[in-house]
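One protein chain omitted, others in place.
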Amino acid sequence: MAKGFVAINVERCKGCGFCVEFCPTRVLMLSSAFNTKGYHPPNVVAAEKCSGCDLCGMYCPDFAIFGARYAR
Amino acid sequence: MNEQTLEIPCTIPADAANPVEPFLRMDRMPHIWCPACGIGTTVNCFVRALIESHANLDKVAIVSGIGCTGRVAGYANLDSFHTTHGRAIPFATGLKLANPELQVVVYSGDGDLFAIGGNHFIHAARRNMDLKVICVNNLTYAMTGGQTAPTTPGKVISATSPYGVFEPAFNLVALAEAAGASYVARWTTFHVKQLSRSMEEVLHKKGFCFIEVISPCPTLYQRRNKMGDGLDTMKYYKQASKIRHGARTTECDMTKSGEIIVGKFVDRDRPGYFEMLHAQMTETLGDRYAEPEVMCEQC
Partner (left out) sequence: MHADPKGVLTGVHFLDGDHACCEGTLAAGARFAAGYPITPSTEVVERFASRIPTVGGVFIQMEDELAASITIQGAVWGGAKAFTVTSGPGFSLMMEHIGYAAMTETPCVFVNVQRGGPSTGLPTLPAQADMMQARWGSHGDYGIIALCPNSPQECFDLTITAFNLSEEFRVPVMLMLDECVGHMTEKVVIPDAAAIDVYPRRFTHLPPGEFRLFEPREDKVPDMVRAGDGYRFHVTGLTHDERGYPSMNVDTQNRSVTRLLEKLQPFTGERALSETANLEDAEVVVVSYGITSRVAQRAIDMARQQGVRAGKFRIISAWPFPERHIAALAPKVKAMVVPELNLGQMVREVERAAAGKCKVTLVPHAGGTVHNPEVILKAILEAVR
């Protein structure tokens, strides 16, 4: 069971790649699918590794992603 | 990239909400900033700082000038002012003097604060006016198409220096220190944790505080100079930044592709503007001095 989760607002994403690059546990990768604006949003590829640290949320210039710890 | 669909395999609690949203005017989203622009990143850091500092949001006022960073005021869910080019600081001065209870944050760009606004910056620093100035420095005039700014490093191509900038660039942290700022720090948009902490520090500190944030402008600055995209720039910041707290600000110049010295350079205590005003007035007027009651009556 992962310590945290990440929630992505697919339509707000502009595919900059910051979250993918700076996630410390490599939870994300850019999808090859598109959102309606034509950007590639991130995909969670390793959900179990997510610690909920929210670094992705801090980096995202579009407020399109955030992470949080599961409540105990 | 991955051949995956847009399904997200995390289990997301029903009450999960992006912590940044209550601080933004969500009815104005999406914002106007480009893909991989760093301004939104700095806003995340600012919001975290507001949360961590337990700021009373009703008492935080944000004042911006004109430019891409100048749009921050319009997106912040605070008493916010989008003023004229270069004049956020004097507006903020009036706001603070009228109601000293307000925490007044100036959030603007390098051209706005240091070209047209340069004079106001140095005087507010000289006065140690209790303002928190966050300068997102993308080394260009982004909103108008990427013209040369006083911060654009030498040899860089810009819309108004098509053959390369040759003027020496301002060193903002040195300027801020020399003008009298009580707190001077520089980070980049890569340094989200440190930036957030610096912002939190200044929210607790009295006096004129200045934080410079180096940020990508992938659409104009980086693209025109074939420096890659925003992510490439963030990786450059990570690789080229050297954290040197207390470094000599005069040795912290920005260059086209060299080292970026970051950290907290100045953190000093100078008498505040109100303190000095009060001291001088009571010394000369004694009992006759009437404490300022600047705000007019509520009707």
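Just so it is clear, A and B label the chains in written order, and each chain counts residues from 1 on its own.
Quick note on the criterion: contacts are C-beta pairs under 8 Å (C-beta built on N, C-alpha and C of every residue); 3 or more make two chains touch, one makes a residue touch a chain.
Keep in mind that this is a model prediction, so the values were computed, not measured.
Although one chain is omitted from the display, it touches the following shown chains in the full assembly: B. Remark: the omitted chain is touched by one listed residue; of B:44, B:69 or B:93 this is B:93. Screening B:102, B:169 or B:209 against the full complex identifies B:102 as the residue touching the chain left out.
Listed for subunit B, the residues touching the missing chain in the whole complex are 25, 28, 57-59, 61, 63, 73-74, 77-84, 86-87, 90-99, 101-102, 119-120, 123, 277, 281, 285, 288-299.
We adopt the following convention: only the chains that are shown with their structure count from here on.
Touching subunit A in their complex are the following residues of subunit B: 1-13, 16, 18-21, 24, 29-31, 33-41, 43-45, 48, 189-190, 192-193, 196, 229-231, 234-235.
The part of subunit A that touches subunit B in the complex is made up of residues 2, 5-10, 12, 14-18, 21-22, 29-33, 35, 39-41, 43-45, 47, 50, 54-55, 57-63, 66, 68, 70-71.
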